[in-house]
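Have a look at this one before I ask anything.
Missing here: one protein chain of the complex. Every other protein chain is in place.
What follows is chain A.
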Amino acid sequence: MSYVLKLVSTPKVLIDARSISPNKFAGKSLDEIRKLRILEGGAEATLDTLFSVDGPSKASQDPNSIEIIIENSSNKLCFIGYKMSGGKIVVKGDVGHFTGYKMSNGSIIVHGSARNYLGCKMRGGSIEVFGDVGHRAGGKLHGEKSGKGMRGGTIVIHGNAGSYLGWGAGGGAIIVDGNAKNFAGADITSGTIVVKGSAGIYPGFGMSGGRVVVGGRVEAMSPSFYIDSIVPSLKVRGISFNKPFATFIGDVLSSGRGVLQISYEDNKNIIDVYKQFLEESI
């Protein structure tokens, strides 16, 4: 059962489109879906003022069986998949901020780029983005405690990620095929963050648990980590790296026991400073 939403006109202001979620569609007739409330800037509007909505005349009660396809999408559409607990959303184009905010199950696939706070505070399910994403993917909100970010589920990013990737996450997994910017995996308490490319400064800063893996170059390492070992190869979440990795434990600033693993060959100049400590401990 799939609904096709096609953007009619290009929006100029941010749109609060939290009604675009299988949970909101469930049990409604097509006319009711067309009249779902959205906010265009500060003004109230209905779904059919921006989208042409096509699909079955009556949606099933179970959100799991609902698929929503957004065509011709724009990066002004925020809160898509807000608190969804099942079903599937496929976006052909870009999405705005807070995509998949607090989602607990189901999947979102974006054939484009996403802006900030992708999968913010998500509890389960999966998000796949084929383009780049903005800052704080899988993160928490400002002012919240560490561990209040993403709690479960997976986010797969095929492009690059912005800074504060998985900020304050308390579980789940984020896999980035490209590069990440500064503070990847900052303040995480649990969960796994894998960056296949390079990362900016201070990956894993303030982490108190969990695992951060950087397969490429790191711009700078936080001095608050201590080295544990150098492993010849690594396999994490089904991704194998056939090169040596240095394993760090930290961040001592938050008395953490998190694991930070960065590629040895790409970061020789950084890790060689630590190497003397490694030999001493052996």
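Just so it is clear, contacts are C-beta pairs under 8 Å (C-beta built on N, C-alpha and C of every residue); 3 or more make two chains touch, one makes a residue touch a chain; residues count from 1.
Quick note on the criterion: contacts and distances are computed from a predicted model.
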Record-based protein name (UniProt) of the chain missing from this complex, from "Formylmethanofuran dehydrogenase subunit A", "2-oxoglutarate synthase subunit KorA", "Pyruvate ferredoxin oxidoreductase" or "Thiamine pyrophosphate-dependent enzyme": "Formylmethanofuran dehydrogenase subunit A"
Option from A:1, A:109 or A:141 whose C-beta touches the chain left out: A:141
Sole residue of A:39, A:156 or A:252 that reaches the chain not shown, by the stated touch rule: A:39
For chain A, residues in touch with the removed chain: 39, 42-44, 101, 141-145
